[in-house]
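Apart from one protein chain that is not included, each protein chain of the complex appears where it belongs.
Each chain carries a letter (A and B) given by its place in the written order, and its residues are counted from 1.
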Amino acid sequence: MLASFIGVLFDGFAFGMLLFLLSVGLSVTLGMMNFINLAHCSFAMLGGYVAVSLVNAGWPFLATLPVAFAAAAAVSVVLERVLYRRLYRSSDLDQCLLTIGIVFMSIAGAAWLFGTVQQPVQLPPALRGALQFGPVRFASYRLFLVGTGLALTVLLVAALEYTRFGAQVRAAVDKQRMARGLGIDVDAAFAITFALGSGLAGLGGALAIEIVGLDPAFALTNLIYVLIVVAVGGLGSIGGSFAAAALLGVSDVAGKYYLPALGSFFIYLVMVGLLMWRPAGLFGKRT
Amino acid sequence: MSELTSAAGEAAGAASGNRPPAPAGVPAGRAAALTAQGLRKHFGSLQVARDISFHLPVGARFALIGPNGAGKTTLINLLTGMLRPESGRIFLGRDDVTSVEPAVRVKRGLVRTFQINALFPDLAPLEAVALAVCERKGSAGAFWRPLPAYRDELEEAYALLQSVHLAEDCLRPTRELAYGQQRLLEMALALATRPRVLLLDEPAAGVPRDESSALFAAIAALPDDITVLFIEHDMSLVFRFASRIIVMVAGGILMEGSPAEIAGDAQVRELYLGKGGHV
Partner (left out) sequence: MRELTGAAAAAGPALAALDRRARWRPAELVFWAAALSPFVLFPAYLQLASQIAIAALFALSLDLILGYAGVVSLGHAAFFGIGAYCAGLLSKYAWGEPVSGLLVSALLAGLAGYAVSFVIAGFRHLALIMITLGLGLLLQEAANSASWLTGGADGLQGIDIRPVLGLFKFDLYGRTAYGYALAVLFLLFLLARRVIQSPFGLSLRGIRENAVRMPAIGAPTRRRIRKIFTMAAAMAGAAGALLAQTTSTVSLEALSFQRSADVLVILILGGAGRLYGGIVGALIYMVARDRFSGLNPQYWYFWIGLLLVLVVVLLPNGILGGLRRLSAWRLRPAS
């Protein structure tokens, strides 16, 4: 009983780390520019398909991860330059519509290139299998996820707190007009942050294959979860994203394990309730 | 006319015995249009309102001056309810409106204009002012008859626009109007609500000299029973229209006095009248 509970907690937390990787980029860029990028998970999907293609070409799985990151980041830079930049001042609706359009196109593109089947991925032997501690079984891949997630969190927080670039990002999230007035190149900071965030999403997409699978609908099915993490955690907050992702991951796994009949109902209910209580998210800036 | 209602109010209060007492600091027998008592507000470590207290007699013309960042617009936000004070009270006449919703304060006669135009870009001036009139008269919730059927409201809106010389362009979209005209529309919107107390936030801000004469004429033409508090940086305007001046610095009131007193005060002079004329 306790063993399964710990197992659920661990699996949930691992899923939460995955969600964190997928969501943190969106949270920060939303907080900085208030640009609603619903195509964020398309970048994740791109990372996933890049990883799959490379693995099928003979690359070791771990080596594909940095490439997934870089590919997603590179494509995001192009998209930002060509399209997103024109809509920074536009209404929420226009931004939603543009990015939904991109999502649709990315799904169709993925279906055309790779077909609609689930893409399997070959994990290195070290990541298959599990570690056993007494009655509880910890899957190696999930341990890897937790480790990666925590490491990246520490890296991100350190970068934000201790580097000059991080200070600029924090200023731009906090008060964009004032940051510009102080001479901070907000547009450049945003472009870099956006690339980093999308790259992390790409990395998350590659890592997600083993947990949630990869098919063209990935860009939509996981978007909901990412939006929940961002909305609940608060825009522009890494800590908020971390907490919300962990909360969501555990709730989802626990919900599906203990109350399978309810499906995702519980998650949506929690989200709506939390948003009504705190519209700016748990850690978001209060306007 | 307001004197009559306030006197009647006092008589009624004395008779029925259940009217709230006049706010502290107001001389008994003379009704105050707007009273603030001990308003406090801070954002983080920044104190934007320090124990602000004042009262505006009915029909007064008060100017609120002070350097940038003194908290003048914040004060207006507190008075209108867009911000909630941490402590202190606000009285409109004898009514405590400290916890009253902003829209209800407007209905009771406490109205403001915005420093940066807050207009409806796609609506025509006639539509915008008619909307304000309909809101006041309670017909803005009606959805069955078309707007042209509400002739009284539309004629009142048109007359108002005529009085600020906007009648000619009353059907063009607001975004096509010149800045000075938009500023006039800002004023017309506020007047359409038939305010008792009018708070003007830098009415002449950004208006070039040649367009501002119409604006000043509108301010001068305001009826005597309306109480006006206006924020201004242009000292010529201040000395022309204000009967009393309140000086704010760093969230608090430095002093209050007649124009002559303020002009002659060494502290105020040192603060920012040193250059003389426009600041």
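Structure notes:
Here, a contact is a pair of C-beta atoms (placed from the backbone, for glycine too) under 8 Å apart; a residue touches a chain by one contact, two chains touch by 3 or more.
Since the structure is predicted, the reported quantities are computational estimates derived from the model, not experimental observations.
Only one residue from A:M17, A:A51, A:A71 or A:I102 touches the chain missing from this view: A:I102. Within the complete assembly, A:L227 is the residue of A:L227, A:A245 or A:L282 that touches the hidden chain. The omitted chain makes contact with just one of the residues B:L46, B:L171, B:A220 or B:A260: B:L171. On the side of chain A, the interface with the absent chain consists of residues 30, 34, 36, 83, 86-87, 90, 92-94, 96-98, 100-109, 111-112, 116, 216, 224, 227-228, 231, 235, 261-265, 268-269, 271-272, 275-276, 279-280, using the contact rule stated above. Touching the omitted chain from chain B are residues 80, 101-104, 106-107, 111-112, 114, 118-123, 126-128, 130-132, 134-136, 139-148, 150-151, 153-156, 158-159, 162, 167, 170-171, 189-190, 192-193.
Here is the rule we go by: only the chains that are shown with their structure count from here on.
In whole angstrom, the spacing between the mean C-alpha positions of chain A and chain B is 48.
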